[in-house]
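Remarks on the structure that follows.
A single protein chain has been removed from this complex, and every other one stays in its place.
By written order: A and B. Residues from 1 in each chain.
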Amino acid sequence: MAERPGIALFQCQWCLFSPTDQDWVDNHLPNNIYLTKTPCTGRINPLYVLNAVQGGADGVMISGCLPEQCHFVTGNITARRQLEEFNDFLNHIGYEKQRVRFVWLDLQDRGMIQKELAAFEEELKNLGRAANLVTRMKVAEGEQNA
Amino acid sequence: MVDAARQPLIEVKAYTEVERVEGFVGNFKVTLREKAKYVRADRCNGCAACAKACPVEVPNYFEMNLAPRKAAYIPMSQSVPLIYNIDMDACIHCYKCVEACGALEAIDFSMEDKMVEEEIGAIVVATGFGHFDPTPMTEYGYGRFPNVITAMEMERLNNSAGPTRGSLMRPSDSKSLRRLAIINCVGSRDKRYNSACSNFCCMYAIKNALLLKQMIPEMDISIYYIDIRTPSKGYEEFYDRAREAGIKFIQGRPAGITEDPDSHQLFIKSEDITLGRVVEHEYDMVMLNQAAIPQPDQNHMSSVLNVAQSPGGWYMEYHPKLRPMDSPTDGIFFAGACQGPKDIPASVAQGSAAAARASRILHSDTWQIEPTVAVVWEDRCVSGKGQACGICERACPYGAIDYTKGISAEVITAKCHGCGACVGECPHDSITQLHYTDAQVLAQIRTLLAVEPEKKILAFRCQWCSYGGADLAGTSHFEYSANERGLRVMCSARMDADLIYEAYRLGAGAVLFSGCHPQDCHYITGQIAGAKRAARLDKMFARMGMNPARFRTEWISAAEGDKYARVINEMQAALDAIPQDELKAEIERLKPEMEKKLSKLNQIPGVEEAMIQVDFIVSEMQNKAVPV
Partner (left out) sequence: MSLPVNSKLAEQVKAIPGGEMLMMCFSCGTCTSKCMIQEKLEPAYNPRRLIREAVFNLEDMAFNDRTTWLCSACDLCYPACPQKIHISGVINAVKQLAVARGRQNPYQTAKVDESTCVACELCVEICPYEAISLIGKKVPFRGMISMASVDPGKCMACGICNAACRSTSIRLEQDFNDNLVVENLWGWLESEAV
């Protein structure tokens, strides 16, 4: 078990304006953070979050564009609504609400993603490890429907 | 400035506001508010003891708020007159300055604003321009990123008398800089803020770049631009020099600036149009070359001076090409950027021209104006009879008519420019224009339409544009229909609806309503009033069932002789297309309606005498068989 909390990062592919930030996220993320780039935050299936939680990720971070700057008009707003509800469900089954964080990045902010990740990591450290939820079923027991 | 203040004939009134301007050319009465400085001008010797003693520090607006000043201050060390001033908004009333001033006793906290009335012969307005504040353009981050500065701040930062004593440094960490970007057209050529080009900023950016390059030769300077405009003599050579000096010119307007929050380095991403690709560059500092805009109180001053404003908010000149330094009001002149953004050579030229114009007034005992001024028939004006009206006052583009309910309207002759807009608008025919009285114009119409009116095309032409156009058509030998009969009035605003009804009552075949193009009107807004009336008439005639070919509105400039000939020929062709019996029937049918509209016209003074003259001329012409 690693010392730093594991974070599953879902990033909308438009939300980082500066090439430097994008390069950092693409190539220089620390091991405890796993990046999944999606076309839009609205494209993030709650299933992904569920899988991350099941697998023992300590936190899930979703970064998208500012509300009025969504590349697909309202994708980020629908995503937040959808994931907020899903988060309530996660909370119900014992996964703290603070462990799923939705951040909106202004296009003009350079280095924001690093700061946000650092702050999130700090908070997760304070929270401790995530409760052990149902782990993944083995492939033989019917994983095909994932 | 110091020399000007020493001239015995020049009085510098600093810290004084113009409150009210009354009167007319040569006889202005100007009310000035001399603001209280709380330092007596006759005692202060500019020793700065009060400023040294003053414990209050506030931002110095002269240094673009980059440096502090005391509450007892002069804005800059070369101030004229050199008299200190106490900022009452900042003063904490500790009276340390009074102690410091000592035996001079120049400081007087009991001073108050003083109103002074002065008699002035001519006024030259040289209030300059204001600067666009780039804060609303959030994409450039001005105010948020410390190293994004405006052109005026840069001016102070590299000035040897400025807050840094001439050493250029970054506001964020006071370090020197290696890479500087200058962004042009911030707020100008931008429909969101000011759509106009600010005229001098391209040269200003090049000047600043060259200056900084000379100060720090290893500095890397890029100028982002949409178009570089170097239109005057020697300007292009200056641009060449800048390119030779290694200043980078990047065509492409940056969409935004981003900042590294720790090092405060700035990144500009823009499309390099000449390369055809998007590039991002890193800079230590960015200078925004912001737009020149009218002074913030220009609207207020325009109402105080009673001069109009152009669409951008600048003061409007009499004529953009021929009289750029004159205001529409005689005796008020413009110098420099208050009339429109311009660079130093143009401002100097305009200022000299305005001074020469003003001295013409000061050196003459009388002032000649056009004789075609408006006159009110006091016995006919309904305002004198107690009715509310004031139409003439609203119609006048020069503010030359005084209307008070209960007193008949009064024309200030010295202000009148003789456009006749009031005459055209007055519904009671109680105002007229000398040399173009209703009687005179009616007499001309009747004479022109004396014989076979149904074959004639009566053309109302304005003095400055379409009359010149017709003249040009003649001197250029453009052929147009011989049935055209031209009639000159001063402006399309003078083309009274009554005159057009009269033409149709007499059975005119067709009427042309012509004047200047909207932007070329000699009388500020005369053409607009004329165009409105023409549109109203057009609708009314359509409702009456008149053939649309018989009334036409055209805007023809003095250079469009060919257009004048073409319009007349087209009207002739359209008139020919109407069968004769149909045309005659229509004229007969509309006659009673026109007569009804003209019921008041014969009561106008002078009409009867004029008509006797008309009858005489017509009979003479018929006797001698002169073609009419």
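Here, contacts are C-beta pairs under 8 Å (C-beta built on N, C-alpha and C of every residue); 3 or more make two chains touch, one makes a residue touch a chain.
All of these numbers come straight from a predicted model, not from anything done at the bench.
S.K.: Of the residues listed, A:25, A:57 or A:112, which one is in contact with the missing chain?
M.R.: Considering all chains, including the one not shown, the answer is A:57.
S.K.: Would you mind spotting which of B:179, B:269, B:323 or B:566 touches the chain that isn't drawn?
M.R.: Among B:179, B:269, B:323 or B:566, only B:269 touches the chain that is not shown.
S.K.: Please give every residue of chain A in contact with the chain that is not shown.
M.R.: Output for chain A: 1-2, 6, 8, 13-14, 17, 19, 22, 31-32, 34, 36, 38-40, 42-48, 51-52, 55-58, 69-75, 78-79, 82, 107, 136, 146.
S.K.: For chain B, enumerate the residues touching the unshown chain of the complex.
M.R.: Residues of chain B in touch with the missing chain: 139, 185, 189-192, 226-227, 251-256, 269-273, 276-278.
Please note the rule applied: only the chains that are shown with their structure count from here on.
S.K.: What whole-Å value do you get for the distance between chain A and chain B if each is reduced to the mean of its CA atoms?
M.R.: Roughly 59 Å separates the two chain centres.
S.K.: Enumerate the contact residues on chain A facing chain B in the complex.
M.R.: Against chain B, chain A makes touches at 17-20, 107-111, 115.
S.K.: Considering the complex alone, what residue numbers of chain B touch chain A?
M.R.: 138-139, 141, 256-262, 267, 269, 280
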